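Only one protein chain is missing; all other protein chains are in place.
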Amino acid sequence: MSINPLVSIKDLKIEVRVTRAKRLSIVDSASFEIESGKIIGLIGESGSGKTMLCRSLVGTLDRRGAYIAAGQLIFDGIDLIAAKQSVWNEIRGKRIGYVPQSALAGPNPVMTIGAQLAEAILQDENFPKSDVEKRSLELLNIVQIRRPETVLKQYQHELSGGMKQRVMIACAIAQQPELIVADEPTTGLDVTVQAEIMELLKQIRKDFNTSIILVSHDLPLINEICDDIVVMHAGTTVEKIPSKLIKTSKHPYTIALYNSRIDLVEPKGQLKTINGQPPSVGNWPAGCRFSERCDFVKDKCRVKQDLPLIEIGSNHQTSCLRYDEIAR
Amino acid sequence: MKLKTRWANFKDWIALPGGFGIFSGLTMLVIIIILGIIIPNFGPYNSDDFVGEPFAGPSLKHPFGLDQLGRDLMTRTFSSVGVDLGVAFLGVSLPLVIGTVIGIVLGLAKNKYVLSLVGSLIDGINAFPLLIIAVAMLTFLGSGLKSIVIILAITNWARYARISRTRAVIVSKQNYIEAAKTLGYSKKRIILKHMTPNVSSETVAYALSDFILVIIIISGLSFLGLGAQPPTAEWGSMIADGRAFLTESAGLILFPGLALCWSAVALSFIVEGISRRDRGI
Partner (left out) sequence: MPYLMKSQALRILIGRLGRALSVSFWVMVISFAIMRIIPGDPASARLGAGAEMEAIEELRKTLNLNGSIFSQFTNYVMGLLQGDLGTSLQTGRTVIDIVSSTLPLTLYLIIFSTFFALLLSIPISTSIAWYAKAPIVYVFRSVTAVILATPNFFIAMIGILIFTVRVNWAPVFGYDPQFPQNLKYLWLPILVNTLIMTSVISRVLFSSVTETKEEEFVETGIIRGVGRRRFFWFYILKPSMAPTVVLLSYMMGTMLGATVILETIFSLPGIGRELVNAVLTSDYPMVQGILLIFGVITVFLSFTGDVIAYLLDRRVKI
């Protein structure tokens, strides 16, 4: 644990108003930290609350009727839970860049790419208008778009999926933010493009020392570019582990996620699927939420209790009750 | 016990999206139709009888008062229900049937020339505002409700045909139709069993909203003196007649107008309710 992380999330609980009286908790007890210049992989199945967590970092939960019910959310010493509009104005787009989940629907359909880049660039009021085009071309070059002059004049429907994604990244890095939140930036793209985007994010981190939260379903894909992996299941963070140590994971869910894709490195690795469906929001089992799907489940896992992350190694935390018995 | 579960079912049904709209629209419609049957047929007066002083105000015997010729306004207002809704029903169902059939035929047709010819005809007819083409055709057919029904049948089908053709083309490309074809079902069977129900659900939905438009057109044409002819009681022409006597009695236009609104609003609540139910919001 570092003394001064860029982002610190502690026991964060996000709820959504279903009706007037009824509240549903979508995320509860999410905890992790991000240090400057690190890439954190946030991983979990669909519905585990990854997007909600990302939105809490940019303050757009209320648009979906959700809100932070408890916990701590601190960005560079600023309490984001209590942040007013004026604080957000200083943070959004300037200090935190965001690449939305459905990046294919991310660009504005009624503005040219150039206009959107200009908009992102001019978030800095002092930026000279005459240099906007030059800076736009520079950004498009950074994200490795070919023929940037043409792309500036195009609309989003004229671009391929990979290009849209690159444009969204270009907009996100326009102000050289300290943190980029990339919510599944590669979903829906083909494999070669996925690898290129990963490479691009790595390069950006290297060149600008930006921290990145990289959300994905695909643990093997992001594992090599991330420093740390945070695993989410059913609204909770169940393990935080340095990516180098992923094979020594002490949580059955992480292990299952890692094995659920054919490992390209080890041809003998078997394709496994995770048992059953993730428990749906509101129907979380008492005790360990993975207990119903876990191969290692014991009675003690089903007892109603909170399962905090336990420090079990340097920078390695898990919530599994039986971590010391788990060995591959 | 049984009643109780029925009531509970009903309450669940109402709570679904659009349930309240459909329910209130249907209730309003049923009320005015019942009044439209009872009052002219079993009420004390005839819609064309002179029963008292012209412009007599509302009284116990004549709740809506009397019109400019001393006829009972309530009887006249409610005998219009059958005229307006009846003519509108014909004016919607004829184009509905004609348009749906033509649309399905076009959706299946292969002949390029026929397709583009009829397609252009449809576009051409739809280019005119319905009221305008109706007014123009009345010149040659002569005024009257019968002419209006004929005109609606020969112009309004084009709107249904457009919807039906689009739908038919989509349906004919769907898997189960392809499957039916490969299974060797006859063309007739495919059209009757698969195509028609699918296409007509769409055109019938449009017909419901078209009903409002058609009521407004019928009463509007009558208002212009081109539809219902005296002494027929009809909302549009009653309002047109009342126009000259606004200072004597506002009821002459208010009662038929409100009845007209009531019917159209009832239909529009139903239409909106159904569309909300379909979209599930």
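The letters A and B name the chains in turn, as written, and every chain counts its residues from 1.
As a working rule, a contact is a pair of C-beta atoms (placed from the backbone, for glycine too) under 8 Å apart; a residue touches a chain by one contact, two chains touch by 3 or more.
Remember, it's a predicted structure, so these values are computed and weren't measured experimentally.
J.: For the full complex, which residue in B:V87, B:I104, B:A228 or B:A264 touches the chain that was left out?
T.: B:A264
J.: If the hidden chain were put back, which of B:L16, B:V114, B:L192 or B:A250 would touch it?
T.: Of these options, the touching residue for the absent chain is B:A250.
J.: Out of A:Q72, A:Q123 or A:N223, which touches the unshown chain?
T.: Selected residue, touching the omitted chain: A:Q123.
J.: For the chain not shown, which residue from A:K22, A:R63 or A:K84 touches it across the whole complex?
T.: A:R63
J.: Please identify which residue in B:V51, B:L108 or B:M137 touches the non-displayed chain.
T.: Result: among the candidates, B:M137 touches the missing chain.
J.: Using the touch rule from the top, list residues of chain B that touch the missing partner.
T.: 120-121, 123-125, 127-133, 135-141, 212, 216, 219-220, 223-226, 236, 239, 242-243, 246-247, 250, 253, 257, 260-261, 264-265, 267-269, 272
J.: Using the document's contact rule, name the residues of chain A that touch the chain not shown here.
T.: Residue positions of chain A that touch the missing chain: 58, 60, 63, 88-89, 92-94, 96, 98, 100-102, 105-111, 115, 119-120, 123, 147, 150, 153-155, 157-158, 168, 171.
Note that only the chains that are shown with their structure count from here on.
J.: Cα centroid separation between chain A and chain B, in whole Å?
T.: 55
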